[in-house]
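A quick write-up on the structure given underneath.
Complex shown without one protein chain; remaining protein chains in place.
Each chain carries a letter (A, B and C) given by its place in the written order, and its residues are counted from 1.
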Amino acid sequence: MEFLQQFINGLSLGSVYALIALGYTMVYGVLRFINFAHSDILMLGAFAAFYLSPIVEKFCGPQSPVGAILVVILAAAICAIIGTLIEFFAYRPLRGRPKLTVLITAIGVSLFIEFTCQHGKVFGSNPRPFPKLLNDTQFHFGKLAIGSNDVIVLLVTAMLLVGIWFLVQKTRVGTALRAVSYNQQAAALMGVPVNRIISFTFAVGSALAAIAGILYSMKFPAIEPLMGVQPGLRAFIAAVVGGIGNIPGAVLGGLIIGLLETFAGGIPGLSNYRDAIAFGILILILFFKPAGLLGRSTVEKV
Amino acid sequence: MLKFGAKRWLFIGIALAIAASFLSPNFNRYYLGVGIDVGIAIILAVSLNLINGHTGQFSLGHAGFMAVGGYFAAWISLKLGESAEVFFPLSLLAGGLFAALIGLFVGIPSLRLRGDYLAIVTLGFGEIIRVVAQNTEAIGAASGLKGIPKLTNLGWTFGLAALTIYIITALVNSTYGRGFLAVHDDEIAAESSGINTTRYKVVAFVTGSFFAGIAGGLYAHHKQFLAPTGFDWLKSVEIVVMVILGGMGRTAGVVAAAILLTLLPEFLREVSEYRMILYALLIIFLMILRPEGLFAFKLKRRQTS
Amino acid sequence: MKSLPSSLTAASLAAVFALGLTGCKSGGGDTIKVGEYASLTGKEATYGAAMHEGTMLAIEEVNAAGGVLGKQIELIVEDDQSKAGEPANAVNKLISKDGVVAVLGEFASSRSLEGGPICQENKIPMISPGSTNPAVTQVGDYIFRVCFTDPFQGAALANFANGTLKAKKVAILTDVKSDYSKGLAKYFKEKYLAGGGELAAELDFNGGDKDFKAQLTTIKNSSPDAIFIPGYYNDVALICIQAKQLGIDVPLFGGDGWESHMLLEIGKDAVEGHYFSTHCLTDQDTPKMKSFVEAYTKRYNKAPDAMSTLGYDSAMVLIDAMKRAGTTESAALRDAIAATKDYEGVSGTFSLDENRDAVKPLVFAQIKNGKFVYSATVNP
Partner (left out) sequence: MSEPLLELKDVTIRFGGLTAVSALDLTIHSNELIGLIGPNGAGKTTAFNMITGVYRPTSGQITFAGKNTLGIKPSRLAGLGVARTFQNIRLFGSLTVLDNIRVATQLHNPTGYFGSLWRGKNWKTGEAKLEKQALELLEIFDLAKFRDELATSLPYGAQRRLEIVRALATHPKLLLLDEPAAGMNPAEKDELIRLIRFVKDRYQLSVLLVEHDMKVVMGICERIAVLEYGRKIAEGTPKEIQCHPKVIEAYLGAAAV
């Protein structure tokens, strides 16, 4: 019974990680760089919902599903715009520069968002209670407890996984996206509007981050400017474990990290190493599969 | 042509540092403290430059090795008690060697990976080191290691900074050391030219870790207190930023960046609530405007002599 | 090899020389300089800022009332970014560059332990508002605190568990990242076991974690009579929520880290019925507290926490000592602080003992109807 409960806990945590990892992996898949600011977009998504929900509540009433969906859509749209702006101002001027430069810039952007939001005149550093978008009903089966929010997170992750997979594999935009991912220059020569595709990727990635941020805050209803850092890092690890750039891999990685972290967290004497567990898994997996579980290792052309 | 008189400068540097430490009792302690911070930053940045700049292996775990050296040296000093002062250089050395040893263990498996993967794995190792420190009661765990004797002074710091600069520069400016640059430029070509790239990478990593450990030891005996949270991955990022701002692989630039980035927060104290925001903006703008480094001028790159 | 790197070393040395010689101590003047170092930005800014607001309020009040020893007080504040390594520079700057006569700070023991030795070395008195680790004042005879220590609070909580709660089996959930949490857990455990209690389970988390269900599931299955959570309110609020979701119905209790209105705002109904010990409650019916809450609310437009009362008291104890010493000369000031006796602070009436720790009562509160309700006082 305890095992089953932990399994549910892990699955629920893992699906949030998976959702965040999806965004990381999408951007990486196209631009081959780690968007460190992804975790901060997640936070901005949560704050957007925080400020939007009282307004939406006026029209839709408290905890109505329509209102919740409206809040999510609006917050996702706001974050999509922010994400595109970040790409335009910070990353686009660096197109074609060494990866390291872009990585450090991404860290810079991430720190900038965090410190700015921590400032007293923006959000401040105090945690805020996240509004109840939906009623979180707890179902108890004997000793087993499952919350309706957990089920929602799981469903949304599954839906978005399928949606993103469909977008990338089955649509025209997706084809262009894959072309850009494969070879930017060649894609440009073939008439693919590379810049627009990249902006689009950032928009979708940021919208995913916002949705993840809201679901994360529904699960853990205290939001503050640094809230994204820890789940962001774990989700990033999850993306790498699954094979970064690989969409099902992100979900697989998220679930693995979530489950293992949960099982370890429940063991006395091991729970204190919980911070290191995700990294431990990452290192182990990369040693045996340097491109991650589902990632295909590329042979360097000589 | 390699110039053979390089050692002379090392001795001058060390002599100056020792002279400074004799005079330092007259110094204002705040400036003295910041001065020592600068020296430690120089050691960290120059040693990371060997790994990230010269050899081109992106490590994000330097703070972890600094922690290893710092904790080990401090632990020895605390065990020695009264005689810690006499054995201070040996404690530092031991800290450096221990960090180098851990660097060897981390480096051998990790350095097979490249680019982002290497970065994230070294970040992971750095964090694991921190978590281990946080859970090891013998070194104070979360409470931190306190009561470390104050043994770091200007002499030791800048003497060792001079030594670090000397060693890294001497290394790179030798036929052997040109191999690091060859690995950086093209691993496959380097291999076919008979350069054992794995060994070079590990050597760079271990050498870098050794000096990070030394810097950690100096830091421990400077701040007199170590807490695991001081060695999280943001500390590693700080060092990486110094290396990149200095212009990867340019020792002089990296030294200048280490000085600048250590002093900058002190100058920004007046506007402390905006300090970190400005720091973040600085990173972004410099990366966009001067990606080759703040101190890279149009010199012919890496000319010998 | 060019001589460039070596000449740079020389240059930076020269810079240090130059800086060293220009630095001067500015004493005298028409103000009294007091330094404060606090975590105003970074990970723990939420606690640091609360304390700092209390300190500022105290200094403003004193200045408005004409200052002390005929002079105004100039509070020089340094932010240490909640980061290790920073407090040393901040305190060095306050003492050596600004020439402060006393230092206030930090709330986190790990940072007080970094700033403390510097104050001690310079023989500048330091008063920590909220560092509860016993080691902080052991640094030397110039280091004081206006709060109680972990051993005292740990013992009080153990007695509470044994006595009031009559819990035979307690589970502990500790924040391994925090020395405060680990210290409190340790002293609680010693006393609780000695009192005949039994541990159901001992689990850990890392401060800043959001998911605690893993630990709580294990704890639930160890069927404890109560769960002890020495942690800070932002983690505790989430722990309470998740405990409720898992159907844990035994009381949860913890220490002064719980005390914040944010615990109520975030935890809502999930924190109902739980207990904690703290320095004081801001709705306590003492005149000092009443006027403090009123002034604080007026100044900052929000309700104060216990952290703010400690910040306020730390500054006021210093001012009081200055008045009694009649000087700001360090040794005399130190002696005056050490002689603080039956001082009526906002957070309670206390004296400083021979270990320079505040000997003061602790209060227990229960959360009822979304409010902290006073339940008992424990005297030292």
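Remarks
The rule is simple: a contact is a pair of C-beta atoms (placed from the backbone, for glycine too) under 8 Å apart; a residue touches a chain by one contact, two chains touch by 3 or more.
Everything numeric in this text was worked out from a predicted model, so none of it was measured.
For the chain missing from the display, the contacting residue among B:113, B:181, B:245 or B:260 is B:181, taking the whole complex into account. Which of B:16, B:203 or B:218 touches the hidden chain is settled by the complete complex: it is B:203.
Chain B residues in contact with the hidden partner, per the touch definition given at the top, are 1-2, 4, 6-7, 167, 170-171, 173-179, 181-182, 184-186, 188-198, 203, 249, 300-304.
Everything below uses one rule, namely that only the chains that are shown with their structure count from here on.
In terms of inter-chain touching, the protein chains here all touch one another pairwise.
By number of C-beta pairs in contact, the leading pair of chains is B-C. In this assembly, the C-alpha centroid of chain B lies 34 Å from the C-alpha centroid of chain C. Inter-chain spacing, taken between the CA centroids of chain A and chain C, is 35 Å.
Looking at chain B, residues 134-135, 273, 276 sit in touch with two or more other chains. Of all residues in chain A, those that touch two or more other chains are 115, 120, 272, 275. Chain B meets chain A in the complex at residues 52, 58, 109-110, 112-113, 115-117, 119-121, 123-125, 127-128, 131-132, 134-135, 188, 237, 240-241, 244, 248, 273-274, 276-277, 279-284, 287-288, 291.
For chain C in complex with chain B, the residues that touch the partner chain are 1-10, 12-13, 15-17, 19-21, 23-25, 40-42, 77-79, 81, 83-85, 88-89, 92-93, 95-97, 109-110, 113-114, 117-118, 121-122, 133, 135, 139, 176-179, 181-183.
Contact residues on chain A toward chain B in their complex (touch as defined above): 33-34, 90, 93-94, 97-105, 107-109, 111-112, 115-116, 119-120, 236-237, 240, 244, 272-273, 275-276, 279-280, 282-283, 286-287, 290, 300, 302.
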